[in-house]
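All protein chains of the complex are present and in place, except for one that has been dropped.
After this line comes chain A, so read on.
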Amino acid sequence: MFFSHPRRITLPRPAGSARRWATPAAITARGVRVTDIRRETDDAVTLTLATEDGRPLPFRAGQYLTHCFNIDGAEVRRAYSLSVAEGEPPACTVKLLPGGLVSQYVVTRLKIGARYRVLGPSGDFVLTPGERGPLVMLAAGSGITPIISLIETALRADPQRRVRLLYINRDPARTLFDARLRAAQARYPRFEWTPWYTASAGRPDAARLAELLQPEIDAQIYLCGPQPLMDAATAGLRAAGVAAARIRRERFIPAPRHQQRPTAPVEIRFLRSGRTIVQRPGESILEAGLRAGLALPFSCTVGGCGHCRVRIRDGEVCLDEPNCLSADERAAGWTLACSACALTPLTVDA
């Protein structure tokens, strides 16, 4: 009668079976504080963040946060990848871009203790749950940020997993996470890192990239870097007989310039729900739809991921450029709900 039982108070839900609901939460900005700034190279820093409300910010390796900075009175948003393994305090690495307003601000002006808001985590450049086969990674420059997170997470989960990295930089001084990659090499015998420096070895072409990557038959391949490099790697791998389904790419899109948005309300008709919603001045199509309670898919909210792609059936929009839409997609009438707004009464297939 007087047994004493171990008392469970709360239910452990590390990833949450409700991950399927995580995407809409991405629109909910969370306050964060910068708790540490680590200088990685002359032109790159890693920001470690803590949430203002003390609640966790669970993320998956390879995902990114959309950072909403207030710079000189204006809010600007940029997506930066999380560069630490799953389970660690969230940290994102930012590399200075020539003429980059936000990267300049982060690398030169942001201080420990700074507070701002983030959206996300978002993105599906992630490890496949349950998959234990070899991983082959190609990173170039700051494209290493999601890749290092994927590598460390995969190896912590399975220290015997075969993981290979081809990391392209202009020269050794530009190499991000050099110490972490060396530590991984020392600790995990099946992790292999091939550095490649374009200053001395030149840019590898498609055939050379396929030769360097040489994925095993059951390997998953992750590419992250400038668009031309990923296109070349994809072409080389496809020519070598690698199935497209095994290749994952994370696109990096330069910061978009905002177009002048209409100053009067405009009606948008959403065909799938049959709802007609009034877009308020300054709102994007996505913001108008979400405000009215429509379940529209989206992720980065800055035109970089394509999750919010919608097809226009009638009407005109203005779209912030550059963004991730291809020429074919544009020709077929697609736009990005997060970065576009209706200029005339609009009908969209969403």
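The criterion applied here is as follows: contacts are C-beta pairs under 8 Å (C-beta built on N, C-alpha and C of every residue); 3 or more make two chains touch, one makes a residue touch a chain; residues count from 1.
The rule we apply is simple: contacts and distances are computed from a predicted model.
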TODO: Identify the UniProt protein name of the omitted chain, choosing among "Extracellular solute-binding protein", "Electron transfer flavoprotein subunit alpha/FixB family protein", "p-aminobenzoate N-oxygenase AurF" or "Spermidine/putrescine transport system permease protein PotB".
DONE: "p-aminobenzoate N-oxygenase AurF"
- [ ] Could you tell me which of A:172, A:293 or A:333 touches the chain that is not displayed?
- [x] A:293
Task: Hidden partner chain, touching residue among A:11, A:179, A:264 or A:327 - done: A:11
Open item on the list: Residue by residue, what part of chain A touches the chain that was omitted?
Closed with: 1-11, 13, 16-18, 21-22, 24-25, 27-29, 52-53, 55-56, 273, 290-291, 293-295
